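Rest of the complex left out; these chains stay put.
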């Protein structure tokens, strides 16, 4: 069902955790639906300097969270903001159809975190 | 591999496979033909029918073969509903809220066709209350269909009492015994049951074959039509290989029943104690005692079941979950909802179902592997706060 890349990110998730006093923080999802994701970022010189996540959810939810932290790290804030839902799925060599819903959350969570950062710094 | 998903399916036992073998390529006759090869097939089939009847205390001519538990459930529920309704006997069906989809969905379709269905609650224990059943019965009630053992949480329903009440009220009683036959004693007479569903692949027989006990004199309206096989109720060329396999699986299961019950119960209790003791905020879903010998259904706060199953799978341990995320419909198991779990809690379920070929060593391994997995997933979880 899951690609090897999904399984890799699921079993060895990157950038797990919380950041104290992050520059931006975004939470999406709803635990009653079985998925809730929080992404924390710090920004330095307009680049994502550090990024961490915490996720309650299935294998796909965890893998997409992990993947998006890798995709975003080191990019400019605008570039990171532009990472779309499909980019994450593609980077993981695809996701099962039924899992598209929860895997979309990763891109949403990152965007929410960036919006949080922007609103604090505008 | 440590296989602990016996409620999903079981391998075909070597002994069962051996008995089946000659019927693939040598004694392959069509049982409805009357020449030697057909008679050979027919004899094997009748011998199997005897073995199936025997494990539930029925007569041979009260057993028909079907393509599985799903067909048995459908033949019964649609068959009784249409027949009795046509005869003007009423349109009310009583079932439980934790039935297998083969019963649940069939009842739902009948509702759309004008039948009335009462879904009895099962409370936190996952067991229907006799009082509720009594209150639900009315003049129009034509069928009570309540499963013997639940496939997810393994709880046992009070089928003997249900049967007694059904009989007193002259209502037909069907039980889906797919999970109980071969694992605990099942006797159609003690149960006062009119119809009982069996599936082969849950008891080390092949997939694609099942049986239905139909008490002598019970009339059903057929739902499939064809060459008249199996009393016009499950037509089609008889699946001799499957039938022979199911028969042998029943024979062996009956022979080893006592031994297996105590062996599997012991493993189950060790597994429950081992995990509950080493993982905080872990619980058992459903009544702790009135459950199948081999069924364990854990609940872990703060994490999601599919990820537990995947991590166990990576360690070579096969398990399952009722979490919404593991279903194609993305809704939590109706069984977990029925025992009152809030959605968040229903996500963290883990089912381990033990069979007689599991060893104490394997149980120890599972007890060792689970805690670090739970800990890891909780450390990732956005809703877990230690």
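Chains: A and B, in written order; residue numbering restarts at 1 for each.
Everything below uses one rule, namely that a residue touches a chain if its C-beta (ideal position, glycine included) is under 8 Å from a C-beta of that chain, and two chains touch if they have at least 3 such contacts.
Predicted model, so just to flag it, every value in this text is computed and none were measured.
K.L.:
Give the stoichiometry of the complete complex as a formula in the chain labels shown, bearing in mind that each kind of chain is drawn only once.
P.N.:
A x1, B x2
Convention: only the chains that are shown with their structure count from here on.
K.L.:
Averaging over Cα atoms per chain, report the distance between chain A and chain B in Å.
P.N.:
41
K.L.:
In their shared complex, at which residues does chain A touch chain B?
P.N.:
Chain A reaches chain B through residues 2, 7, 10-11, 13, 16, 27, 31-38, 54-59, 61-62, 98, 101-102.
K.L.:
Which positions of chain B touch chain A when the two form their complex?
P.N.:
Residue positions touching the partner: 302-304, 306-307, 310-311, 314, 323-326, 328, 330, 332, 342-344, 347, 379-384.
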